[in-house]
Every structure is written in C-alpha cells, then in structure tokens.
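For this depiction, one protein chain was excluded, whereas all remaining protein chains were kept in their positions.
Every chain is named by a letter (A, B, C, D, E, F and G) in the order it is written, and numbering of its residues begins at 1.
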Amino acid sequence: MENLSNYLVISSILFSLGLFGVVTRRNGVAVLMGVELILNAANLNFLAFARFGGMNMSGHVYALFVIVLAAAEAAVALAIIINIFNNFNTINIDDVSEMKQ
Amino acid sequence: MGLLENKFQDNVVVASLDKILGWARSTSPWYFQFGLACCAIEMMASAASRHDLERIGMMPRSSPRQADVMIVAGTVTLKMALRVKKLYEQMADPKYVISMGSCATSGGPYWQHGYHVLKGVDLVVPVDVYVPGCPPRPEALIEGLLKLQETIQTERPLTRKLA
Amino acid sequence: MYRDFGTIFVFIFIGIVLIYLPLLIQKLLAPNNPNPDKQATYECGEESEGSAWVQFNIRFYVVALIFLIFDVEVVFLFPWAIVFNELGLLAFVEMGIFLLILLVGLAYVWKRSDLDWVKYNVRYGRGRYSSLIPNTNNSKDK
Amino acid sequence: MGVVQGDQMVLNIGPQHPSTHGVLRLEVTTDGEIVSKITPHLGYLHRCFEKHAENVTYEQVIPFTDRCDYLASMNSNFGYVVAMEELMDIEISERVQYIRVIMAELNRVASHLLALGVYGLDIGAFTPFLYMLRDRERILDMFEYTCGARLLYNYMWIGGVSHDLPKDFVKICVNFLDYFEPQIEEYNNLLTFNKIFIERTADVGVIPAEVAISYGVSGPNLRGSGVKWDVRKDEPYSIYDRFDFDIPTGTGEFGTLGDCFDRYWVRMLEVTQSVRIIRQALKDLPEGDVFETMPKKIRPPAGSVYRRTESPRGDLGYYIVSDGTPSPTRVKMRSPAFTALSCLDEVSSGWMISDVLAILGSLDIVLGEIDR
Amino acid sequence: MTVDYLIELFSKLFDSPFVSFILAVSIAGIPLFVLMALNATVAVYVERKVSAFMMDRIGPMGQGPGLHAGPWGVLQTIADAVKLLIKEDTIPSSADKLLFKVAPFIIFIGAFLGIAVLPFSSVIQVVDINIGVFYIIAVGSVGVHGIVMAGWASNNKWSLYGAMRSAAQIISYEIPAGLSIIVPIMMTSTMNLQSMIEFQSGSIWGILPNWIIFNNPFSFLAFFIFFISAVAETNRTPFDIPEAESELVAGWMTEYSGFRWAVFFLSEYANMFVVSGLAAAGFLGGWLSPIPGLFNSPIWGLFWFFSKIIFLIFVMMWFRWTFPRLRVDQLMHVCWKVFIPIAMLNIFGVGIWKLIIG
Amino acid sequence: MADITFWFISALTIISAFFVVSSKSLLYSAYSLLVTFLGITALYVFLWADFLAVVQVVVYVGGILVLIIFGIMLTNKISSVNISHTSVQKGVGAVVVLGFLGALGYVMISTPWIQLPNSEPLETTRSIGRLLMIDYLLPFEAASFLLLGALIGATTLSRKDD
Amino acid sequence: MTLEQIKNRLSDQFKSSIIKNENLAEHQVEIKGEDWFDVATFMKNDPKLSFDQLECITGIDTGEDGPLQTHYNLHSMEYRHKIEAVISHDRKDPKVASIEQLWRIGDWFERETYDMFGIEYTGHRDLRRILCPDDWEGWPLRKDYEAQESFHGIVVPKIKEEEGWE
Partner (left out) sequence: MSRYLTNIYDTVNTLWTGMQITFRHMMNIRRDNVTLQYPEERWPRPERNIGFNHEDYNVIRSRLHVDIDDCIGCYRCERACPVDCIKIDTIKSERGEDIPKVNHTGVTSNGTKKGFVVSRFTIDMSECCFCNLCTYPCPEECIFMVGGPNSSKHPIDYEFSEVDRKDLIYQFAKKLTPKQKSGLSPIEKKAEA
C-alpha cells in the first residue's frame, strides 16, 4: 500500500473493466456504469499521484472536479437515456441505432 | 435430530428458556389491524383511549407479516373467507386467532338466512379463543385476549420443537 | 487517519456479525413452516396481480436528477465553509456567485415546474393544482 | 402527455387495508403515484339483510337494521320505524318522538365523531382520532345507560322505544353537552385548522353539485358540494320541524366548493347543529309513557312505502312492501354510503394514491350499509 | 478516542498491534450496539408512553396473566424484542432472496457507522474523524440503498411504493440538511465534531450558552431547517409517507417479519439518535452544559449530550403524534421550494453576519 | 495488517467491478457498483484523501448510484426475464481490453515513477478549500456553470416536449 | 308540482306507456317496460319535471307466480317533488332498458338489482354482479332461491352441526 504502482495496477484494471463494460454492453445504463468505473479509475490515479507526489493537493482538487463532472455527466447521460427510451421504448443502444436507419 | 432426541425433554435450560419465550410471546401479541364489520368498531374502541389495548402489550400492525394475533372482528362472508384464510396464512408463525363476536364464531344473527355468510370462521382458520357478544364489549374482548395470553404462556415452543 | 477509518472499516464487519447472530438465533428457535400461501406476496389479501417489478414513473427520477446536481453543490460548500473565516469576503463573494448561479438553476426548474412532483389531470376542480394540460373531457369515457 | 408513462400497475387496496374503513376492495390502476382508474369491488360484507328481512317479522327486522349502519344504529332504526309507522299509519306519543330525536341526534354526533376521527387517521393524524373516540365513548355510555347496548341498540321500536329514558338522563346529557362543546374547539385547533390537514384536503376530490346529484350522493357529502338538501328540513319526519337548526353547506373556504375539506367541515358544523337540536329537545322533553302507542300486533296492511330519513351519511331510505302477513315481502334499504361510494371513480381518478384514500375517507362510508 | 485509549491499553498487553486493534474496536463496537438496542427499546417504550399520554391513555401497563410486562410495562419492549427474535422469518417466494436478505444489513450498518462518530462527551467518542459532520451525512445516504433494495426485493407493490417514496424523500431532504449544517461549519471552521463543540463553550453576554443556535438569527433558522430535514430523513411523521400506515400498509417493510423487521426498527431509531446527535453537536453545544461554566466534567458531558438527544427525539415524537402527514408531492414542495431556497439564502445571511458583526 | 486490508479491499473492488460488467441482472450490476464505490472509497482513505473519500460516498453512492438505480427501474421492464443485456461482442471486447490492459501494464511497469517523500496531512479539506478559492477559482465557477447546464439539460431532456 | 300534475304531464306525453293499475299507491305510476327509457329520458330532461336525482331502484319479487318488478324512486332537487315508477317484468326473461346513462347512480343500483334478482338491464355497459362474487349461482332475493351448498371448497352447513339442534 505504500507503493504507487499498486494503485496504478488497480486503477488500470478498473479502467479496463470499465472499458470492457462500455464496449460490450448494449444497455445504456450498463454503459454508463462502465463509464463511472473508468472515471473512478482516473480519480484513483489522480489521488495516487497526489499522494506519492509529495501530497500535492491539486490532485485532490482535480479529483473533485472529476467527480463533479461525473455527476453532471451521469445526470445528462441518464436524461438522454430516458429520452431515448421515450422515443424508442428501448435503451438498447444497438436497437436505437438500428431504428434510426 | 437423531442424537439429540429426547435429550431436551426436561432440560432446565430449555424449560426456563421456554418460559421466557412464552412470556415474551404472551406479553407482546401484536394484533393484525383487520376489521370486518360492526365488531371492528368495538375493536377500535378497545384500542382507543377508554380501554387501551396497549396496556396489555397489544399493538396494531397493518401488515400480516409482523402480526401475531388475528382478531377476526365481524361477519366473514363467503367472498371474504378466502381472503381471511390467505391473510391468516401470510402471518408469520407463531400466530393466533381470536374470533370476536357472534358472526365470526358461528355466523351469528346471519346464521339462518345468510346465504352469503360463512358460518363460523373456524371453518377456514383455526380459532384459539371465541369471544361471544354482538358486539362483544371491549371488556369482553380484553378478557378474551387475556385468556389467549394465558394459553400462550403455557405453551412450550422450544420443548416441542426439540422433541 | 488510518486508525479512524480502520475502526470504521472494522465496524462494518462487527455490524454484520451483530446482525447475523440474532438471525442465527432466530433460525434456530423460531418456527418455520413455509407454505405457498404464506410465501405469496401480500396484497391486502388479494392475489397479487402481476409483479411489482414494473417500470416506475419518471417523477421519482427527475427528483433524483435535480438532487444530484445540488448534492454536488453541497459538496463544494463544505471546503468553502471551512476556509470561510480565513478568507472572509473573497470566499463569500466567490461562493455567492456560485450559489447564485445554482439558485438561477433552481428558479429555472421551479418555473418550468420540474419541481412539481405530479401534474394533476383531474376531472373536477382545479383550484390550486391546476393542470397544465387543458382538461377537455369532463365525462366518463369507459 | 409528455412525460414517460411508467407501466400501469394494478394495485389492490383492500379488502384488508388500514384505511378502507372495512372490507372494501379498490382495484386501483396507477401510473406511478397517479391513479388512472378505480374499480371498487363491494360485497365483502354482504350479509343478506334484505333476505333476512323477508324471513322475520317486522319487529325482528330492527336488530338487523342496526347492523347495517353500525356506526349510527339509532338512525338506522329510526328510518325503519318511521317508514313502518308511515305504512301502518300510527301516531306516536310525544315523549317517544322527543326521545327518538335526542337519540338519533346523539348518534349522529357519535357517528360524525368517528367519521371525522377516522378521516384524521387517514390523513395520518392519530391523536385527534383518539380524542374523538374518547368523546364518542361518553355518548355510548349514555346509550348504554338508556338501553344497555353500546353499539347495536335495537332501541327504537315500531310505535315506541324499548326503554324509557333513565330518570337522570337529562342531567347527564346536558352535562355531556356542556363538556363536549369546548372540545369541538380543540379538535378544530388540533386538526381542522392544521395547515398540513388543509393542504391535504382542500381542493382535493372536488365533487361538483351536478355530479353529486347525478350520483345520488346525499347527506353531508352533498351539502359539502353546496346543495342545501337535508331530509330533516325538506321532508320533515318525526318532529324535526319543531326545532330550530341550520343546514351547514360547504363554502369552499380553503379551496374549491365540494372538496374534501368542505365535506369534513360540514360534518363538523353538523355536530354543533345536532348539539343545538339536542339541547332544544331536552328542554321540551314531555313526560309520558313510551309504550302507550306501541301496537300490540304489527301487521301492516298490504301496500308499500318508501321513506327516507337523514342518517349521518345521508338519505337513508327504506322501501317496505307488505302483503298483510306478519313478515315483510320486501325491505329494501337505500343506503347513502352506497351512492357516495359510487362516485369514487369519477372524482378521484387523476389524483394520487394518498388523495384517493383521503377522498374515500371524506365520503365517510360504512361497509355494513353498502353491502348490507 | 475511546478506541485510541483501548488500543493503547491493549498494546501493553499484546505485542501485535493487529490483535490489540481488533480487540479494541470490537470492544468499542459492542457497547455501541448495546447503545443502539437500548436506544431502540427505551425510545420505543417512551414513544408508546408519550403517545399514550398525549392521547389521554396510559400506554403499556404490563397487565395480564402471570408476570406480565412488569410495573408500568417497563419490560414491554424487551418482550417485543424477544418475541420478534423467535418469530418466523418469512421470505416471499417471488422475492429476490439475496437482496431481500442483504437489505437489513445495509440499513443497519448505515445507522451503526453513524453512531460510531458521535461525541458522547469530551473523552468518550468511539471514533473521532476529522470530517465528522460530512461523514455522518455521507453515511446517512448509504441507508437509501438499503431501503430501495428492501422495497424492490420484496416484489410487493406497497414495498416498492414505499421504497421509491422513501428514496426520493431521503435524497431530497439531504440537501437542506446539508445546506444548513454548513452554518456551524462556517462559524467554527471545522468539521470535526469535538472541535466544533469546543468552539461553542463560553457564553453570550454571560447568560446564554454560546451555542451556535443562539449565535445569530440565521443559525437559529438553520437549526430548524436542519432538524426538520432530519425528521424527514428518518421518515417520521409528518414525513412518514414511505411507511404511511393508512396508505401503504407498512411501506417498504411490508414483507419483512421477525428479526429482520426488528433490524429496520432498530435502525430507524438509531438514525433518529444519530441525526439528533448531529443536531445537538452542531447547534446545541453537544456535551456542553446549558449553564455556561458549570457541570462541565466529562461525566456531566455525557449526561448533557444524552439529554439533548433525548429532548430532540422527544420533539420528534411530539411531532409524530400531533401532525397529519404530508402528501408526497407536498413533501417535495416543502423541500425544494421552501427549505432549499431558504437554506441557501440562510448561508448568505450567515456569511454577511459573520463579515459584518464577526 | 494494513497491507492485508489493502489487498483485501483491492480484491473486493476489482471483483465487484468485474461483477458490474458481467452480471446478467442490471440491478445486481448496480449493487455491485455500490461495493466497488465503497472499495474505491477505502482506497482513497489509503491515499490520505479523507475528504474525497467522503465526497465519493456522498456523490457516487448517495447520488449517482441512486440515479442509476432509478434509471434502471424506470427504463427496464424489470418484470420481464430479459432484464439482462445481450453482449454479443464479449469475446472481441475481452481481447481488445486485455490488449489494452497489457499495454497499460507495460507502460506502467516500465515507467520509472518518482515517489516524493510525503507525510500524512492533518486536514485535506482546508487545503482543498483554499485551493478552490484561490488557485482554482475559475474552474470552480465554471463548475457551477457546468452544473447549471447539466441541471437545465437533464431536466429538459428527461421531459419530452410538452 | 303535485303528484297529480306530474302524472298528468306524463300521461300527456306518453299516453300509451302508462299502465293503469289499481293496486298501486298514489305516488306510483306503472310504465310499460319497452317505453321506459324514453319516459325516463323525458322525466329527467323535461324542464317542468326535471327529475335529476334517482333516489332508489328496488327490485321486487311479488311471489312465485307474480311478475318481477323494478321500482324507481325519482326525485327532483330543483322542484323538490318525487314520484315512483314501477315496471313489471316477465319472470322468465326479465329485461328492461338501462337508465344508467341518465343517472349515474343507476349504474350501481341496476347492478345490485341484477345481482339480487337477475333482472337484465339492456344497454348497461358493465352489468356484473356487485355484491355477490362473480361466480355466484342464482338470484338470492327471488323467492325461490336456494342457498349454495359450497363455495370454493368451503362447505356451508345447512343445519347446526351441534348434536340434535333441530
């Protein structure tokens, strides 16, 4: 735990898992969950670098902004999902793109 | 149980535990807020300030899952009988039934020509105490409940379970 | 910090154990006679019609949406409140702007009546719950 | 309608539910919280009153009328005996008339108290409910003192009453009224003018007058919609024309005319009017024999009568058909709660689940009377 | 803090810091649990008595055959608890079994973790976290998941309604609660509960205790907003729509029986305890005595803190047995259109007050 | 001991994250996400970011996750069996992601990270506050606009044109 | 309006529909079943009569060989007068037009009478049993009704099971 690379490994695994989710999932909400994982992984990196970079608080502020961003993104994304659901009665992304055609 | 069989028959620990459990059960019989007809009004009256069922530890619960005693207060019609049975089944064990009033006990005034009245709630659920009256006065209901508490107290749930 | 949060971390497990123990006792002592009727969903004595797992109305959702935004705002307020005494007017003005912008947001959603939980569409009497949708059919159409 | 419509969910409120006032089942179709359609299912308390009435003698019907409107048994009895007396065309002694009015009005107070209290309970206020039950209990004590029963009295008999009033009844009753009148103030402070209560009831569940009439809604529910109709005044029976009392109607004080608050408020005002009637009746109560005008044999001539009276729930009508035998051919009870309940779907679709229960509570139904 | 003492104590006995840590924490945790249980039993008993007294009745009196619930029914809630423990545990067959079982744990842990950081006295506090205030708010928001989970897993319509309402209500009222708990933080510049309380020692003009609630009119208002939001967050009347008996039978707890249900009950009362504790610490001077300068020993501190909490819980009960309940949209109305704007303006008010007057 | 806890938490986080992306039931995914978030919170604590840890709980667990769960309940016919999401390209996805992970790992391990000496901060909140108010003032105010935009956007989007 | 005036007005309009019947009381008029709907519409809408309230619908079984009857008690909130309309039905095939559309309460009253007597109200949009369960057999208030022996597996005792009660 006193080692930067541990955190980096964890965060990269999380990142990959998130990416995996984003790529493979077709449900809008599930994709969003993947995105959240990715953002969390990024935050973990920020904080890890902050800590092992001499307790630089800027990292924390960045992380805070990322969280804010994540919140805004989640809100808008879910609103979009709802909107899509409204229009197409599905949130399956593939279905939606099919319907567009 | 195999090995343990009959080891608990007159075990002191079990016996005293049983007593405690019996005490707890009889002391807090929460009743199922379930009124059917005129008797329900008297049930309400007994829960109200004048008679205050909470004195003897009874609390109304409106979900059958959390109730111990079902007070069948009023006329059970055939249409309702199946629901009464279902609600009774949905109560968690241990559960007790009090049949309050003539109607619940035997169909009461509606026995004779009541084509649509169930003649006694004991046809669908097992009844522990019958409280007569039409409607039973709150005192009568309380007396019935006390009688029920007495019977609960003599129960030995653990001994029975282990035996 | 480790110690404090460590304690809390351990508390989670203690909590689980403390709840699990009585449940275990319950399992041992309590009667257990399941039957299909008992395990049926409770619905006031009726057969439940359909599952409860249906789509839910959006109203709950819009509230959660707005909540999220304000939640984040509250998060910003905490560090600000801590340094408020230190920085004085500067912090006040900054947060004033921040809050004002969000108040504008609140006013906006208020005006757009996104805060209204429900849009009533009732047959009779509108009074203070006037519905946005003009109410044309006053009769029962079965 | 713009917003996403969630799935329609069919919800069964009742038969066992804390606020259906008995065993009513409402099949409620909801979309989220909004109710789009309500189908009431009755009959869970169908006790075959009318069948019984055909199989017993005229006097023996009275205990069964008790059990129909069990919250206002006196009024139930009253309606039946008034109808019977009209059918048999008998004159009743003065004292009996006064006793009946006193009893009926006391029972109206008791019934309204329960209705108001339970309404508070539906809205979520527990304490006023118990206060009102507390005072209702005192009324029941007086009934018990008079006739020995607390709830189902079998008190009014054709041509008379079953027991004379106890000697000190007037004193007890006046005492009670003196105690009771200040209590109304307290209820009002505790419940009626509570802002939350007003918010929950005002403007909710409006029944316009035409709709109410078309649905045959009567009694306080109809008066809540602003229609001044009271059988006691408009078709006086017994000796109601001798008393001086007002008919309170809804004014839409905090919202629209005919909303839940109006119905509640009309009941509250009616309680005070009933107190007024009781006071007058107690003052004029003549001496006399209560059994004097009781016919020895009850065998009305062949014919039929439809008589309505004002029960706490509204126009309580009895349709009695006689063929000259000692038991009736047909007794039909026109129950006011039945008609009141029938408009539930009409007025409450579009409101939320909580409102539906508030509206249901404001209609003050008694299942025993609806299902008979 | 208590944990720290214990750890030091145990580290003398055991070599391994691990063992002493775990031991210390467990030993600190069990009293907390006992406190929760005690709080629930006592509070339920008191609530039943208080409600009875308000309604002109007398509440549990322990009448009945044999040794009943003791004189004045003092053993009533204990009997209830024991009974719940030996009641059958029903799980509907159509429920989502896993989530159904997990939900009580989440709700319980949410309350349990909250109680852990309350400063019972200047020396007694299980965990003293730097950002205690914020932490309590955070932990409180975990409970929502338990409720939604319980409601959803039951596969019961009443439960689902109750859960959705509850979730919407709790999250909404978190905002005014958060916005108004900012006020003491602004005054004290700290989120640590102990330092916050210490800040409030002393007196205003020699008479009033220097509690934040008395500090300025805005903080007085903030206290009310916080307290009422707290009532709403704990789902008590007039905000008890999620479990509104006359509407939703028993809300999201409808399908739960026996001990699982008792856990909800326990947590509900623990939550009341936590929010009251937070209000007491943030606004009412925590363990400080109401008479500035007198009775300030740690033991007295314990007493003061508990009496403040008990007072606040009593007020909650008082609310509950007096008011009707709001409708769900009115509840949202109150939150979003009354409390949040006022709480926001309140922050401005406090800021200006601080800048001008000090 | 702290090490054990650390690895335990990391394992928990990763396993639950794996569940998030692989679970058949969306709701189970969401609740696994709850565990993941809590695990990450614990990791934040290990990184001495107590304030952010709590923020994580407040915003992610108390906010975003609630929103997600609401979203799931709103948009899915949960009653139907087919709650799960089909994922046809699972294999492809796995290959791509594994490759990506490999690349990342390679970069990570091969990079000589400089670790500066550090000490546990007394209070992070105050420094964050100061930074926000002084150094990051512009982003801070921008954040408010971002939130405003998100608020308006989200509410507008979630209601169909009426 | 007095009863006489009401009756006159009715017979002016519907001469052929009013049946003379000596057995009826003063406040009753008997109306032919086929014309009932028109008469009812007139009674409701005529500005002079304006029977806006349907007080009560009573079904009557006049005995084994008599007809079934439906009695309608009408009342006018506007003029505060009332009348009772009587319609007789054939016992074999009791049928009459529904007035549910005119007075809303007719909906439930008719359902009730249908439930009890089996009188069919044609044109009623939702004629189901209202008090008895949907799968109930027989028309309870007819004089020749026999109670059901068992209902969904619940056996209904006909005589008291206590030994030797009867």
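We adopt the following convention: a residue touches a chain if its C-beta (ideal position, glycine included) is under 8 Å from a C-beta of that chain, and two chains touch if they have at least 3 such contacts.
Given the structure is predicted, the values throughout are model-derived calculations rather than measurements.
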item: Options B:S26, B:Q90 or B:T105, residue touching the unrepresented chain; value: B:T105
item: On chain D, residues whose C-beta touches the chain left out of the figure; value: 52, 56, 59-64, 66-67, 127, 134, 137, 144-149, 152, 154, 162-164, 166-167, 186, 189-191, 193-196, 290-291
item: Absent-chain interface as seen on chain E, which is shown; value: 50, 53-58, 61, 63-64, 318-319, 321-323, 338
item: Hidden partner interface residues of chain B, rising order; value: 49-52, 55, 102, 105-112, 120, 122, 127-134, 136-140, 142-144, 146-147, 151
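Basically, only the chains that are shown with their structure count from here on.
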item: Smallest number of contact steps required from chain B to reach chain F; value: 2
item: Between D-E and B-E, the pair joined by more C-beta contacts; value: B-E
item: Longest centre-to-centre distance from chain E, chain (CA-based); value: G
item: Cα-centroid distance, chain A relative to chain F, in whole angstrom; value: 6
item: Residues of chain C touching at least two other chains; value: 1, 5-6, 29-33, 38, 40, 42-46, 48, 50-58, 60-61, 64-69, 71-72, 74-76, 78, 81-83, 86, 102, 117-118, 140
item: Shared-contact residues (touching 2 or more other chains) in chain A; value: 64, 67-68, 71-72, 74-75, 78-79, 82, 85-86
item: Chain F - residues contacting chain C, complex; value: 2, 5, 42, 45-46, 48, 50-51, 53, 55, 58-59, 62-64, 66-67, 70-71, 73-79, 120, 125-126, 128-130, 132-134, 137, 140-141, 143-145, 147-148, 150-152, 154-156, 158-159, 162
item: Partner chain E, residues of chain C touching it in the complex; value: 1, 3-8, 10-12, 14-16, 18-19, 22-23, 25-27, 29-34, 36, 38-44, 48, 51-53, 56, 60, 63-64, 66-67, 70-71, 74, 77-78, 81-86, 88-89, 92, 95-96, 99, 102-103, 106, 110, 115-118
item: In the complex, chain D residues that touch chain E; value: 9, 11, 17-19, 33, 120-127, 130-131, 134, 190-191, 194, 196-197, 199-200, 352-355, 357
